[in-house]
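Selected chains from the complex are presented in situ; the others are not included.
So that you can tell them apart, the chains are marked A and B in the order they are listed, and the count of residues begins at 1 in each.
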């Protein structure tokens, strides 16, 4: 890549007239340099089994060449044609809701042989058709792949084999999963019951782990096919998406946290270039938090720059951007380590389903306010490309995330709404995001590591944060012990370390095998009721911590629970370990995290949200400070760098200068190196 | 008809003793002159296939003759006997919820041949049995007919044929429905997927249009059978019902707006006399709005008087009428153009399901407070019959309704609660009723026209109102353009004219092909957030209108959206066009509508709700003014007519006189014509 990617998803096959020249001219005017195409086109490329029509695809590539646009071509496998389901209805996954009906995308059984054979065929046919095009810079395999809950007979048969290989004997399974409970134990593998009916959280969680592997394997399989055709300078990427939360901010949902349907770390092995989509609240609710969280997550998979393959231009009525926001959003992505941004999508579509998920162009396909701001973004991208490309982060803090803990807490929720199982009150992601956001809003940058990555990590972080790390292996715990022993600061939340990898509660005082490190233990927990901590109410969950003699602590405020601590802080060997035993107020959480960062000797910004500062080092060694004002009010930031220049405006600042941040404004300060 | 119909639904087959003489004596005492029978009696008339027992029916008719009661006989086809479903389980419709279980009414597949043959047979047998009875004044075909969501294989096969006839080629369908989206396009008609699974709004909407036709055709088919038996002086009617809304006012639901399950205009062709049922809030919530809206809807189908075949006597615990309300309700129906009112039902039933849907008589079958007030109503009806029969309305305003827009907005909801698809927040009917109610509460009477009726209309209205006319054909738009050109006032709401008849968004600036008429255009819309208009909050939806230079407008109040208008008013050729681009406060809506009516030179009453005034012209040319006080407080109205007489009391009023309106009181002023 020699310039930042600025692009759009483009679906000429949806258009009702021949607009390709007009579209590309408008893109050129906006300095858009890349289009992403083809990922949902199967029925257009192969209208009948074995009959192919790549005319739209080839014409688009020809024109892209003509207009000097780069192209990312997707494999069209995430939405199947009707004929494939007519041929074999089992192409549609059987899930806990039975077998779906044809219509939506992403409801296939990704292990079905009919589907896989048809996938391989259309991928090969398409690759043969496009392999000689120079304008293609890379390929996207499938799209937002997950396991889609596939759980039909064939999947459960594979799962049985998996269990036999992993656990060897039914007796072992009975013991590790606690299958004797409610008479669920089995004496032969043939009696293994349908996992869809189970009430056993260990069994259900193991199945979801297995399902995530199916999704990762599917992507790896596609990668191998692509590798047979692609040139060395063509990348392979995938559009990873995040847990999609529906809330008052976004009735249709937005990117929020850890994706339960596939493990990003495992699946990213199928890619040569990291990619993802990020959709986030806008208007009054634009905070940059999702852009930062999702970007940090993807970047941390390999500590590499990544591509935002999709993000909103206008999207829904609640996301129509205010003037300035489109620009701020694009620069926010860069500040997390993106090497490009692609809007979903070029133009709003006129039928079907996502008609109100608006593109850069409204349905009239003409210039509009958002398009005009996109032109400004294109201009900026062109100008700052050389500063951003190759830039990297080196963070002092790692936040640990874990699909297994997420799954286990789905079956054993913190905030039990058993009568509203979908409510997910205080879900794994709610907790994780609260801890992340407390860092983010105080401008303490972090990497986001899958707990599996801890294994190989050099662990040269100053501080590790484990929110709701409910599942923890002996190995994980050893690593964390060693981290503290050697001088690190560990900050863990309630519910961490409670169960093993089989979702079996540790038969020991909690936190398991870390009571000496944290300098406390607990045997009981409670709904907080009227309990307070640091004068603020506690909600949902409170562990009744019993500190050791020399441990620093904060006691709960409550007639009875006031005999127990809610937070403990312990020095252990060369390091420190802080434990927050309850779902405390945001203010208390932020203070405790800030305090921990100070113990860890991490530099703390005096500016806080809505001023957000994110830092990178360019490949030329220059330090870049992205300063954002996520507010409709003007704000002033005092420059804390000796000498710096805003690469957006060329304006220079010295230490102590006022930097005037306009509403939804961005400044990118490049520090002048004293001795360069 | 030579007198107003005053009647009850009567089900002697439910009674546990022989009460017919007692019932008819009590009816006579109340001046009830009509009974409606038989529409849910199939299992009683034909207890086993091919075995008939009309004894209760014939006895009832004999007795009706004896007591001089008129009878409306219904075909018993809306609730099937158990033996019919045992014979062919496919008699029950397959819907999106699968196939129902026997028990409820109105869950048949109205295209099933077993059902249709059995229907025809029982109708013919019943007609043969009753055709000679003089007391029968008319027949009701079926009851509250709708398509019941029928979507089984046979229905989808018919739909395929329908599509082939209408769209000719799959390529045409792919284009018009946008089927290439998510790989839904097809290359042969055989690949047409199950409509129940589709995510394509165009395909789903077309199917609902087709289903509504099935329902209308079913009624027409029954009409033809009846025609073979009935005398010329016997009418054929149908009990049309309205969208049934469940809300805090009525947990069990009440009549609210446009019926999505059948098109009233299309289906009314099967009738010679218009009929409907109207259930509405009562007690503190009695406003007369549903009585007016539903009555205006039915009357406008042919600009004829109609029969209220069902309305509540006591019904549910929340509708037990206050003293005076039963009387006010009956007169409210007449004020909309009814030529009679029939209660559902004579007596409360003692088992089964609608046990708490109480009749005129409570379960004790004795006189009670409501029955005693019904006797007063009977007396009044007798006295004023000659004034009301043959009376007609001529309104200046037409409000346009449209089943297609309703369906399309179900798939593309204004207020997206995608996570609560049944919530229907700000549904088509919510918008339509808000506009209707704004007229109603300001005493601006209107006709309610199906958009299909616009075709042939003479369009001699002064003002046309289009709330949420989301689907609009080129022809509809032409008619409206012409209407304004020739001097009419068009008032349209947000979301009007957005898509074509295939639910394809117009690829043009909005409002499509009317930007010159309205003197503005818009490309964007937004959730209003903190936006205000005329100092009042805006909710859910705001289009960002860009007025032309000479267009009058009201700007939004908002830091960013304040650059756009929320309301525009334009003079265009001889007429005017007003556009309300958002879901504004009720007060703002009422002011704008009143303002439009003034532009249209429509006479505006100074009285407003809770005083409601509705006007008719008797067949003798006398003008009748119905004045209602929908309030528990006494109110005073100043007489604005030179000389008038209250036909209920005989009291005379001159201009300027105080008319004292008691709580829930009604006065019917007949103007004395100056020169008669």
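Following the convention adopted for this analysis, contacts are C-beta pairs under 8 Å (C-beta built on N, C-alpha and C of every residue); 3 or more make two chains touch, one makes a residue touch a chain.
All values derive from a computational prediction rather than experimental measurement.
The complex is built from one repeated protein sequence; 2 chains are visible, and the structure file as a whole lists 3 copies.
Note that only the chains that are shown with their structure count from here on.
Between the CA-based centres of chain A and chain B the separation comes to 50 Å, rounded to the whole angstrom.
Chain contact summary for the complex, chain B toward chain A: residues 175-188, 190-194, 196-202, 412, 416-419, 502-510, 523-527, 529-530, 541, 544, 559-560.
Remark: chain A residues 11, 13-14, 16-17, 40-44, 47-48, 51, 76, 79-83, 85-86, 100-105, 246, 251-253, 283-284, 314, 316-318, 320, 322-323, 348-356, 362-366, 368-370, 632 touch chain B in the complex.
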